[in-house]
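Every protein chain except one is present and positioned as in the full complex.
And then chain A:
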Amino acid sequence: MKRHFTDLDLNRSVGNLLRLGVIFSVITSFIGFIKLFFEGVEMPNDYTSLGVPVGTIWQSFFTSLCKFEGIGIIQLGILLLILTPLVRIIFALVGYIKEKDYTYVIISAIVIGIMLVSFLMGFTH
């Protein structure tokens, strides 16, 4: 007998995905933070000096990550966390396609589209 993909199955996998995403992200940030301490980074007295150079944020992230620096690892953790809800929407989209609920295929596609707009908008800053 063929088992149908139900809302409950979808809910379970979404729940697991969200939990895993948070756990991975927190662990990664923690490792990055510990690494930062071994690099001898102190908390600054003046937080205004902490600004990340605008425009080169992705390059500086990749360079830092390749060098296995604390900052890059924390940023990876942050990006993992940001990605979790996005993957959740994609999961839902796939679920709606399987259920042939085309209204919600469109609705989830719109939400993904808005996320893309947000990403590109930040990019031009």
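Heads up, the rule we're going with is that a residue touches a chain if its C-beta (ideal position, glycine included) is under 8 Å from a C-beta of that chain, and two chains touch if they have at least 3 such contacts; residues count from 1.
One rule holds for everything that comes next: contacts and distances are computed from a predicted model.
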{"item": "Name under which UniProt lists the unshown chain, selected from \"Transport permease protein\", \"Sulfur-oxidizing protein SoxZ\", \"Probable membrane transporter protein\" or \"Nitrite reductase [NAD(P)H]\"", "value": "\"Probable membrane transporter protein\""}
{"item": "For chain A, residues in touch with the removed chain", "value": "7-8, 10-12, 14-16, 18-19, 21-22, 25-26, 29-30, 32-33, 36, 41, 43-44, 46-48, 50-54, 57-58, 70-71, 74-75, 77-79, 81-82, 84-86, 88-89, 92, 101, 103-104, 107-108, 110-111, 114-115, 117-119, 121-123, 125"}
